[in-house]
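Working notes, structure below.
Now for subunit A:
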Amino acid sequence: MTETVDRPMVRFEGVTKRYGSLTVLDSLNLDIGRGEKVAIIGPSGSGKTTVLRMLMTLERIDGGVIWVDGEPMTHMQKNGKLVPAEAKHLRRVRSKIGMVFQHFNLFPHMTALGNCIEAPMTVLGLPRREAEERAADLLNLVGLGEKKGHYPAQLSGGQQQRVAIARALAMRPKIMLFDEVTSALDPELCGEVLQVIRKLGSEHDLTMLMVTHQMGFAKEFADRVCFFYQGKICEQGEPRELFTAPKNERTQQFLRAVLEAV
Partner candidate 1 sequence: MGIPSLAAMLATALIAIAVLAASGDNAIFMPGLLEGAWLTVRIAVVGCGLAVITATAAALCRLYGPAPLRWLAVTYVEFFRGTSALVQLFWLFFVLPDFGIFMEPFTVAVLGLGLNVGAYGAEVVRGGIQGVQRGQWEATTALNMTRWQALRRIILPQAFVAMIPPWGNLFIELLKSTALVSLITMSDLTFKARTLNDFSMQTIPIFTLALLMYLVLSLTITIGMRWLERKSLRGMVRGRGR
Partner candidate 2 sequence: MIWNWEYTIEILPVLARAAIVTIEATFLSFFIALVLGLVLAVLRMSGPIVGWLASAFVELVRSTPLLIQIFFLFFVLPRFGIVLDAFTAGIIALSIHYGCYCSEVYRAGLEAVPRGQWEACTALNVSSWHTFKNIILPQAIPPIVPALGNYLVALFKDTPLLSAIAVLELVQTAKNLGSENFRYTEPMTIVGVAFLVLSLVSAVAIRWLERRLNRRSVR
């Protein structure tokens, strides 16, 4: 396979996901470009989280192929055919992806610094000093240089989420996934987390995929917005366009409901 600059960073190709008889994602096609920032919006239960979790290999897929950086992730090529991926292959592709969870999922028995050096040391095999330097830089980046020695329980929700972002970044991913990273936070704490994401977007060459309910943020930050409805992308486009003049009726309904709620 040859390197091509314009091949997408992530490609969902006819991806289907079912839970029992419930089809959550119905042969989804979605390309995400290198360095692109894509916001996913949509009503509850429309499959937004599922998209991210499948990309993070937290869920098996029932059909289709996910490509990452030009390589099939869920499958691998063997004798010219695509076969389901082995653990080793998954691990290699997974190293390009980082994820931040709605409920942080920090390791409660480790300090902020401990959380950030754990995987670099055990997975990447960095020596402690190097891992600590990297973690300290990242904690500074998210504005928590002073809180290195604090345990998650000693941090506010916003601070915990910023540690979680630093932890994911410490693995130097090319793609970052954010699943409603502010929805477990009090409104006044959302700002600090969004600020960090903004900074990441402008300073780093990361591909970002975020599920969010914060339309304002999506509008200002994303290059593209995808509206999900019942496991399908109902409408997508530039934020200005999609938010001001949605074409699809469902999108209109959804945006109206969201705006009313605010």
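Please note the rule applied: contacts are C-beta pairs under 8 Å (C-beta built on N, C-alpha and C of every residue); 3 or more make two chains touch, one makes a residue touch a chain; residues count from 1.
How were these candidates chosen? In short, all candidates are chains of the complex that A comes from, given by their letters.
Because the structure is a prediction, the values reported are computed rather than measured.
Participant: Which single candidate from 1 or 2 touches subunit A in this complex?
Facilitator: 1
Participant: Quick check: in the complex, which residue numbers of subunit A touch candidate 1?
Facilitator: Its residues touching candidate 1 are 56-58, 91, 94-95, 97-99, 101, 103, 105-109, 111, 118-119, 122-123, 149-151, 153-154, 167-168, 171.
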